[in-house]
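For this depiction, one protein chain was excluded, whereas all remaining protein chains were kept in their positions.
Here the chain labels run A, B and C in written order, and each chain numbers its own residues starting at 1.
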Amino acid sequence: MEHVTHIKVRYYETDQMGVVHHSNYIRYFEIAREEMMEHYGIPYKETESRGIIMPVHTLQCDYIHPAKYGEILTVITRLEELPRSRITFRYSILNPSDVLLAKGFVTLAFVDSTRGVPVRAPLFLTEVLEKYLNL
Amino acid sequence: MEHVTHIKVRYYETDQMGVVHHSNYIRYFEIAREEMMEHYGIPYKETESRGIIMPVHTLQCDYIHPAKYGEILTVITRLEELPRSRITFRYSILNPSDVLLAKGFVTLAFVDSTRGVPVRAPLFLTEVLEKYLNL
Amino acid sequence: MEHVTHIKVRYYETDQMGVVHHSNYIRYFEIAREEMMEHYGIPYKETESRGIIMPVHTLQCDYIHPAKYGEILTVITRLEELPRSRITFRYSILNPSDVLLAKGFVTLAFVDSTRGVPVRAPLFLTEVLEKYLNL
Partner (left out) sequence: MEHVTHIKVRYYETDQMGVVHHSNYIRYFEIAREEMMEHYGIPYKETESRGIIMPVHTLQCDYIHPAKYGEILTVITRLEELPRSRITFRYSILNPSDVLLAKGFVTLAFVDSTRGVPVRAPLFLTEVLEKYLNL
């Protein structure tokens, strides 16, 4: 299961090295997984309104080549396993010349927002993902 | 009523112009007014926990000279009138050589966070400010 | 001369008030004017590569109604006068229900990036703007 998102680099995301500050890739990952989930009919806004929040549990990012202001980046998001107590998104970010800029993953937990306790991946989410996972 | 806050410029606050991105001055204003209120015994955290949120109503900033990475900035925050339905903080930001970098103001409203309606400045706040306003 | 840009609110742009942090509107303004200039064939990237940087000189923003996560905002950018030593962009931000969220303006200077001194609006910019200003 794979989704492609395009993100245009904003001026305020650069730093005085003249390239995108590394912390912003973590934000690109977030945008990309939310676009993916929205594409499959389960926007994160709805997940939250159903009482499930998804805090980040762990993340990793390898930086290979810098991104520059104004570039339209391609973020490829992959979901390879059905979520149980956690869900892992894997990412590749490419620039307009198809150079690989970064690779990484983010694992998120599911938390019942009223009780504040970790829960299993909710059915309304796994049901959708099951349908698309091996496409 | 005046308060001085020192803020060290962080690397991620710079942009590819090699100076602090202008949007961060607005964030410095916020930090400075919160330090001021905390200094006077009414931290914003407490204001929120008493059910009052303070959304920004209007702001203005003049940029005179750029701030640079690593500089310890001096933010002078002034409160000149007792708040009624709104509160206005006035700011000057200086660099370590005492050069004026920016001037501005931020006006905030008071909103009852449960009902979502604007309210008067709460007593626990005006009582403290009254004591110090003309010092 | 008017340009419409759509910006989707990102999760990291919200704060614990549950709405978009006010500093991000200043960043939306920047995105919108850059989209406008790019639309008219003079992307800011090119302005910089021609040796002109455009630091912000002054800005103002009135906040009327909060923006929420996931909303696709409409930013209307207007340019009403030909730039001379400065250029002023005027903004309105609306939410998907066409409610006015914020109004403001940003004035920028033109600076020769090699010499670090203010200059007049460059010809390659005014020539284009002249053509479209009263459309």
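Here, a contact is a pair of C-beta atoms (placed from the backbone, for glycine too) under 8 Å apart; a residue touches a chain by one contact, two chains touch by 3 or more.
Only a predicted model underlies this, so the values are computations on that prediction, with no experimental measurement involved.
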{"item": "Touch criterion as defined above, residue of A:H22, A:H39, A:K68 or A:R90 at the omitted chain", "value": "A:H22"}
{"item": "Sole contact to the chain not displayed, among B:Y69, B:F105 or B:Y132", "value": "B:Y69"}
{"item": "Residues belonging to chain A that touch the chain removed from view", "value": "17, 19, 22-24, 26-27, 30, 53, 55-63, 66"}
{"item": "Interface with the unshown chain - residue positions in chain C", "value": "11-12, 14-19, 21, 23, 69"}
{"item": "Chain B residues that touch the omitted chain in the full complex", "value": "10-12, 27, 30-31, 34, 43-45, 69-70"}
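What we mean here is this: only the chains that are shown with their structure count from here on.
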{"item": "Self-contact between copies chain A and chain C, residue sets same or different by half", "value": "same"}
{"item": "Busiest interface, counted in C-beta pairs", "value": "B-C"}
{"item": "Relative orientation of copies chain A and chain B, as a Cα rotation angle in degrees, nearest 5", "value": "180"}
{"item": "Chain separated most widely from chain B, comparing mean CA positions", "value": "A"}
{"item": "Chain nearest the overall Cα centroid", "value": "C"}
{"item": "Inter-chain centre distance, chain B versus chain C - centres from mean C-alpha coordinates, in Å", "value": "24"}
{"item": "Chain centre separation in whole Å, for chain B relative to chain A (CA means)", "value": "34"}
{"item": "Centre-to-centre distance between chain C and chain A (centres being mean Cα positions), rounded to whole Å", "value": "28"}
{"item": "Per-residue multi-chain contacts in chain B, two or more chains", "value": "17, 19, 23"}
